[in-house]
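Take a look at this one; I'll ask things after.
The other protein chains are all here in position, but one chain of the complex has been omitted.
Each chain carries a letter (A, B and C) given by its place in the written order, and its residues are counted from 1.
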């Protein structure tokens, strides 16, 4: 018998929690369940893993690193459950998890029925027939902690590659210096993760000001990757810049992506934009951002990512509740006035996942 | 540096020619082979297909539409080989092809050994151990004709959705009018595909000027999609904006992608950027660009895509040949001074493929 | 011969730990790590989950259920970490794990250097550059516990479907009764999971005899699924029987698969084998086993799976060690003389995963 199509009572499930083709990350976990975690499948065997180094990466995204970030203190400790034996990868899937210790659901009780503007509350309700009011459930940025862990592991697959990201703009405050003239080793020495001290201080002052106004601000993260081989990326749909864009646009709060010249290219002439090929096939300029025809060309990978301001603010806003009543909302929960500094390791992690995946996809067929 | 693989004789193959999860497009074909084409798998059965309408979409991207585009005249005629019977889809894979009629390989003979700046020649050589000097081979934008055909079919899966793209900038000439005040039905009435006549004329003049200078220019395409249901997109990696970014960044010459407020969000305050929720859960503003938490929220989808100037120009440039000798190059082949007008239907096609795919992925589980 | 890759130091990783397209299971864990587990992605939201029922399924495969199985007692307790809130699925990925309590690595110390005949030891060494001598590592059948958990959840997606498997042969002892004349509710009432008491006793006696001989025996599991809709399965490569075959041949120790008439079909005439279509389009016979053209036809799904005898036996065998020396081996570890009774819930679980996946893949496109 053909199935009776009665009216909907159950609703479609998610199935977008997996990333990558050869190096495959699947994550799980809600912001206020007992833990979050993931499985990284496809890691080659025999790679030495320094777990303390992975933990250091994870610590870079945690809240409470300075007065500029939320007071929430997540004591995130990574735990590995498989795929690593006596300090080396075994080639089996690597499972990891982080306990959710500091949950404070009561902070969210008040929001149970209110749809927060520019949050996923309402659309989750519509899609899944329910929402987890305890801090966003699956839509919480807490999920990105798993990406940082996986990204740190992915980096071990491509040891010749260096990936560095930094805060290049916070609200109106912009770092204009070209990356070649920045000391990228200094990124973490300032809470804003801006490597130029004077600009970093301006950014910090602006964030503090915004915080005091019970408001939030957006910003921009720039990133550079060096040491890529020529030829990573797969024409035509899996071009390297396409997979990077998907990886980075999938981070919470990201609104824009540029590779190389980005939007500036729209105003340029071909004679200005073309990267002339010089000795050793190196290009004199890098408007391409390290990618031509969808493939890495050996030059530095250069990209920029725009973040919107945090949606949760203390200022009063008009919105609706699930009864369809107009209400006002002024968030009391703990939140960041600017997520950009904490997002730097997340951007690096997603770039590493894409590059390691394409490195493995490009393994040579040798006879 | 190129990876040392002394023993290599064969080289890794491409496997990135497939796009989509539920509605799956795979394309093939080189610019100068006998034909190009593709297979669209996952089309529901019973959908009426107006082949003339598909051909009209294809005609919108063809060269030679005006003095502003290349003189090459591709008589692209779509042919369907399966999946359509008596004017309706059958649910089987839809195969289509276009013959490559006007090949003129001789135009390219001169380039056999020269690596064209900002083209894929050199990286293809490095990755595949050969290059097709006859107009770029697989890296040629000709492949996008297949995307236009598939996109036209994808649009039939979501008849309630309207997708409109237009040229919003050419070089320094920008269309500043908000889309709500544009007559989007007028997009095709001007060769530049800018719906505002006065700005369109400026753009045309600029393109003509650039062409006469044997140069090329970049530009921006804006797009809007209306009629989406709430809830398309799959957390966490397959967020709707992530899949749109991958789809659009995968188009030749695209350097940047923005959803909603885009890079402008970086300078905004949360209190400015948040879209307050009003009556009927409609938002008063749309900085989100129609997506929150990775899911469509029922508002208009708004995005922008930046294109670099065409790399092939008549001006003389310095580069290298495969012997490693410095040479100068002034392209003689037929080429566009600005691809943006012809790229409008390609942008619409990729958006339709993403939306139809996510519509099908979101099919409800009904009992 | 092993492929010559003189420069190899790292070795390729696994990436086959994911199963399904719409309902996607990824598992992890070695037999002697701290835990095993998995993530089930794509579960629709709003489905009530009875965790005790899942635990009951898990208990059906555990060792130590009778004198016929290994004395190892795994206290397997399923723990859920995400995707279930207040007793219902949320539509987010469901993560689960089982602690590895009773590890006894010392049992295996002796085997560190010995390659056990018909075990994966040697090929894992060759592929991954190492082996986990502690009971087979990833190749251990312990991994199937995760399949049982996921299968129990999958069954909730298709509540109208009943899947029943049973032991239909152990060594030479065969159950010849047609399933329509069996009381399938009695399967668990006998330790052999054979629903016909007299045959079950014969099987038990044979297993006991084999155990006393320090030997092991193979067997056959038959399964039937009823309540399928018409049309599950996707031509041409993802035919329902093809995905069932992959699912069941992927269970440790399985050597053969049959759908409907199976190998007997080879000796039949078309006029005998064809299932004539009678009233209400029901077939009088079911040689098809419930599938025609790769799609379910509404009749009962009928299949059989052959298991080889357990490779680990107490009898002395000749083999080699990693030094390439000939040695003899007589296993001392705890092992089953026949895995078939414990494999019954695993077979049911894999069938449920395939059917739920294809049910979701077949969701109708409704307008």
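Following the convention adopted for this analysis, contacts are C-beta pairs under 8 Å (C-beta built on N, C-alpha and C of every residue); 3 or more make two chains touch, one makes a residue touch a chain.
Values in this document were obtained by computation on a predicted structure and should not be read as measured data.
K.L.:
Where does the absent chain make contact, in terms of the chains shown?
P.N.:
A, B, C
K.L.:
Hey, which of C:57, C:202 or C:258 is the one touching the hidden chain?
P.N.:
For the chain that is not drawn, the touching residue is C:258.
K.L.:
State which residues belonging to chain C touch the missing partner chain.
P.N.:
Residues 1-3, 5, 7-19, 27, 115, 117-120, 122-124, 126-127, 138-139, 143, 169, 171-172, 210, 213, 215-220, 230-231, 233-239, 241-250, 254-263, 265-279, 281, 283, 287-289, 292-297, 306-313, 315, 317-320, 324, 326, 361-367 of chain C touch the chain that is not shown.
K.L.:
Considering the entire assembly, which residues of chain B contact the chain that has been omitted?
P.N.:
5, 9-15, 17-18, 22-24, 26-30, 33-39, 41-47, 81-83, 85, 88-95, 97, 127-130, 132, 137-138, 229-231, 298, 363-364, 366
K.L.:
Just the residue numbers, please: which parts of chain A touch the chain that's not shown?
P.N.:
Those residues of chain A that touch the unshown chain are 2, 5, 7-8, 44, 92, 126, 157, 159, 235, 360, 363-367.
Everything that follows uses one rule, which is that only the chains that are shown with their structure count from here on.
K.L.:
Measuring between mean CA coordinates, which chain is farthest from chain C?
P.N.:
Result for max centroid distance from chain C is chain B.
K.L.:
Using mean CA coordinates as chain centres, what's the chain A-chain B distance in Å?
P.N.:
Distance between chain centres, rounded to whole Å: 25 Å.
K.L.:
Can you give the whole-Å distance between the Cα centres of chain B and chain C?
P.N.:
Measuring from centre to centre gives 46 Å for this pair.
K.L.:
How many angstrom between the C-alpha centroids of chain C and chain A?
P.N.:
38
K.L.:
Spell out, as numbers or ranges, the residues of chain C touching 2 or more other chains.
P.N.:
Residues 44, 92, 364, 366 of chain C each touch two or more of the other chains.
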